[in-house]
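My structure is below; once you've seen it, I'll send some questions.
Here the complex is missing one protein chain, while the rest keep their positions.
Moving on to subunit A:
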Amino acid sequence: MSSSSLIRSDVQPSPAPSPPQPVLPLTVAAVVASVIGIALMVLAAVELRNFNHHGVVSTIIGVVLVLLTLYPLWPTLRSIGAGRERARLLQDGKLVAARRSAARGREDAQIGMGYAVASVVVALLLLMVLANSAHGNGIAHTFFSSSAWRQSFSQMLPAFWINIWVALIAQVLVLIFGLLLAVMRMLPGRAGAPLRRIAIVYCDVFRAVPAIVVIYLIVFGVPLAAPGLTKISPTLLGVLALTLTYSAYVAEVYRAGLQSIHPSQTAAARSLGLSYFQTLRTVLVPQAVRRVIPPLLNDFISLQKDTALLSIAAIGEALLTATIWQAKLFNLSPVTLAAFFFIIITIPQARFVDYLINRDASKRAGG
């Protein structure tokens, strides 16, 4: 053939068929990991039972935990079977079938190993938590004392309610004020320049100053500076402080959303005769809001957490109440309880954000 042709025409030797991969090493590793996991978990279960003075609940929990650590043995056993099958098929010269068995066996062994390693981690954590507990200190007693929880719970719950409604009101205000700031930052032309600058300075300042400082200044400063306003409750001032801080972040989120919309949308709207503000209102903002929901919710989650900062202004929310109980009981568990409250309300929101992001991603992939 001529050397100028685009493809080579001389035939290449066909490659040797690849042999099945080994299964045994993975199986052995899975067995070892499983055994270590079970041993550690038994140890942890015994510790747990001792810590709770051989109580029924702790016994049941211990048994369940140990049973759960037995689970990785199941795929591990299956991988042993697959390894045998692989050897037999290989002897019979059934190469492709042997490769399939090997793949199945390796996958099973890896699954077993994954669960076994997880149970090792959980068992080690439990052991760490329970260490020293026999002497009345240690992690379990310091952070997870159930009697401290029982005593403080009835006051902690209403205190946490304050965190929730402070967050809710601040979030609504932030949505409005943040959008206002974002639009201010996007005012066009020389006429818009002064307001644009004010918005920029505002966002810079309030993103620079720590929220805790803003809270301190507002809650203590406003009644001093304007004695006529002493009637305003400190909690409302706290809402104000959080609103001021978070509006700066949310304005940036809105702005990023507005700027992410392709200029061709503006061109289309303007070419129909819509004014700048009509375009903003009917075309840009509605599209931007949809896009910014996930980052907006992330900021809302931070805001929710930062309601705990109001404790420095002597507002009786969850953290302040928890520290009062801590002093009373010489035990940190009420603070851990406050942490649990935050976790419980935050996790569903975090999952919801993930859901929205995934939905958008799949929509884009599908569209």
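Everything below uses one rule, namely that contacts are C-beta pairs under 8 Å (C-beta built on N, C-alpha and C of every residue); 3 or more make two chains touch, one makes a residue touch a chain; residues count from 1.
Here, contacts and distances are computed from a predicted model.
Q: If you look up the hidden chain in UniProt, what protein name do you find among "ABC-type polar-amino-acid transporter", "Pentachlorophenol 4-monooxygenase", "Isoquinoline 1-oxidoreductase, alpha subunit" or "Succinate dehydrogenase hydrophobic membrane anchor subunit"?
A: The chain we cannot see is recorded in UniProt as "ABC-type polar-amino-acid transporter".
Q: Among A:P15, A:G93, A:G189 or A:G273, which residue is in touch with the absent chain?
A: Touches the omitted chain: A:G273.
Q: One chain is left out of this view; which of A:Q265, A:S302 or A:N358 touches it in the full complex?
A: Checking each option in A:Q265, A:S302 or A:N358, the one touching the absent chain turns out to be A:Q265.
Q: Please give every residue of subunit A in contact with the chain that is not shown.
A: 264-265, 267-275, 278, 282-283, 286-287, 290, 367
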